[in-house]
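The complex appears here without one of its protein chains, the remainder shown in place.
Let's turn to chain A:
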Amino acid sequence: MDLSAINPVLLIASLMVAATPLLLAAIGELVVEKAGVLNLGVEGMMITGAISGFAISVETGSPWLGFLAAAVGGAVLSLLFVVLTQLALANQVASGLSLTLFGLGLSSLMGQSYVGIKPPQMADVHIPVLSDLPVLGPILFSHDPMLYLGVGIIAAVWALLKFTRVGLILRAVGENHDAAHALGYKVVRIRVLAILFGGACAGLGGAYISLIRVPQWTEGMTAGVGWIALALVVFASWKPWRVLLGAYLFGGVTVVQLNLQAAGVAIPVEYLAMSPYLVTILVLVILSADKSSAPASLGRIFHASH
């Protein structure tokens, strides 16, 4: 066992990378749930985004186009959920679960010819002076652009929900869709847009795994991150910054336990492997003890009756 092999700076830098897929998927789902829709298909949209992004960036050689394709892929899959739940008024739980199953199957079909290929790399940003700082440079200023985009989306969603009229209307629709309808807001339209945004974010999160974190294509490579994202939204009490905190915590424990495994700590691997899930849920349960406030219309079907 050699703990000295663990470099704290690299550890922190890599926890942010490990956290980003979860963070992207969770912030998308947060917006969806704030609009009153429960989309359990996050895992399916992530894996679809992962293969869409992977395939396009291999074909075009551009990771940027790959991420764009991933966002589009996730959003297109979420359109299926839109049709089922917003137009056909189907049950959201069942529709979400089927979306996940469908996405897993679709992605393995799409990915058959991409197994074992290396995707083009996305260059890390390099900011003069800042990136060269000791300690802070590698931790904060030397990542790939997508990681910053993820944090940017968190900040943008937070500001949108808190300070803008659009955010207020979104929250109102999630809180009481009948009242929002009575005031003349387009409940279905707002929800469709929120679901598409959630799909795009999940797609980005999936592509972050296949293009940056791993980077290669394996069937089922999202490995349950979509489910963790769903739990994260709940335990984060639907608050964007808590999503960030929870994601980094999860990423952090994941990276630490991997390092501990590599260092040969005398704890069975299985316990180490389950630790990120346990720690994240435990901490967020304690945090959400204050006033956990689910949007009141969450998961309820809206029908504009007379």
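Everything below uses one rule, namely that a contact is a pair of C-beta atoms (placed from the backbone, for glycine too) under 8 Å apart; a residue touches a chain by one contact, two chains touch by 3 or more; residues count from 1.
We take it that contacts and distances are computed from a predicted model.
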Complex member absent from the view - protein name from UniProt, among "Protein-glutamate O-methyltransferase CheR", "Cache domain-containing protein", "Acetyl-CoA acetyltransferase" or "ABC transporter ATP-binding protein": "ABC transporter ATP-binding protein"
Sole residue of A:V93, A:L183 or A:L282 that reaches the chain not shown, by the stated touch rule: A:L183
Selected residue (touches chain absent from view) among A:P21, A:G246 or A:P295: A:P295
Chain A residues touching the omitted chain (full complex): 165, 168-169, 171-172, 175-176, 178-180, 182-185, 293, 295-296, 306
